[in-house]
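If you scroll down you'll find the structure; I have some questions about it.
Omission of a single protein chain aside, the complex is shown with its protein chains in their original locations.
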Amino acid sequence: MIRVQVQQDEFDMGAEMAALSRISGAVGGMSVFMGQVRGNQGDGLESLTLEHYPGMTEKMLMGLAEEAFSRFHLLGCTVIHRVGIMYVGDPIVFVGTAASHRAAALQATAFLIDRLKTGAPFWKLERFTDGRSHWVDARETDDAAAAAWDDPSKD
Amino acid sequence: MIRVQVQQDEFDMGAEMAALSRISGAVGGMSVFMGQVRGNQGDGLESLTLEHYPGMTEKMLMGLAEEAFSRFHLLGCTVIHRVGIMYVGDPIVFVGTAASHRAAALQATAFLIDRLKTGAPFWKLERFTDGRSHWVDARETDDAAAAAWDDPSKD
Amino acid sequence: MQGRVTILYFASLREQLGRECEDVSLTDGQVPVQTLVSDLRSRDKALDGVFAAMPRIRVAINQELASFQDTVKAGDEVAFFPPMTGG
Partner (left out) sequence: MQGRVTILYFASLREQLGRECEDVSLTDGQVPVQTLVSDLRSRDKALDGVFAAMPRIRVAINQELASFQDTVKAGDEVAFFPPMTGG
């Protein structure tokens, strides 16, 4: 069971986790990552605007979810990414995986969020309280984290 | 903020995640692991009874949470472990971590569940539909997973 | 559609160009992305400046990531954008 969703609205983490946990009686472990707009960095960040490429985004997220599903023998996999404007503390992304064993679920979640950061067509515009705004630069550490999953010894 | 809880009752994953996500405006990522009673293995498992060593359990879980908190620079950490009788599909354990960056949260959660498996005084008694019951044996793979965190190159 | 491709721009690229899409005609039946880009840059000074200033522009053809050596043909949807920053 794969569920991929791109939406403006907030998601309900408890409901998403409950749905994953009930996907099969064979589920022994579930892993979740939730990313939100980080504030308190002293830079006066007020909001993020998430732009995306409609159509391509859903395709690429589905491709990533399918890759995780077969690579880590998942029983369930949910990826939800919000678009539009989000303020400090607001949720941005939810990745949840369910598997028979904990290692598979934990690794699949790390794989999905690492790959999603640089492999799905999303872009972040930061707006600050003083009126400035700028597009977030891609980080080399994110490229490295995504590329590390190309090495199958990580499984 | 560390929260450690040993209880008979079910926990509310959504509420626990929401509390972690609001611990600080500096939270950028949260990671959760939830373990539940795995069925559908063809062995007729009906229930698990979780026994523990009251007093020592809380101390050891708190020690693990404090180690994770400082090692991975967490902003929040919640560990809830149930005791008593649980049926197939019931939740057993919840580990949640919040940090500024995703890698810290993901690693801390994996650390906590790996260490908790062999490092806190819980024991599982399996009961089957045909009336048999037996104590779950410790697995060498769990010892290896816990010991792997002794190698600081994993951070 | 015959002989034409749809071009999309996203994020900082869209913002600096001041447009999010355009239709262009291909000089040949099918051309590599880099030829298409050269044509666009020679026709449009603003676009030339934006492409010159952003060395890490990515391309997708029909919503699949592609390289500048890949071929564009009539009817394709070609998108240009900066490195992705989701999650």
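Per-chain residue numbering starts at 1, and chain names A, B and C are given in the order in which the chains are listed.
We take it that a contact is a pair of C-beta atoms (placed from the backbone, for glycine too) under 8 Å apart; a residue touches a chain by one contact, two chains touch by 3 or more.
Quick caveat: nothing in here was measured; it's all calculated off a predicted structure.
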Partner chains on view for the chain not depicted = B
Per the whole complex, from B:4, B:45 or B:93 the residue touching the absent chain is B:93
Touching the hidden chain in the full complex, which residues of chain B are there? Just list them.
-> 35, 50-53, 55-56, 59, 81, 92-93, 113, 116-125, 135-139, 142
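Just so it is clear, only the chains that are shown with their structure count from here on.
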Chain ID, smallest distance between chain and overall C-alpha centroids | A
In whole angstrom, the CA-centroid distance of chain A from chain B equals 22
From the C-alpha centre of chain A to that of chain C, how far is it in Å?
-> 27
Counting only residues that touch at least 2 other chains, which ones in chain C make the list?
-> 87
What are the residue numbers in chain A that touch two or more other chains?
-> 35, 113
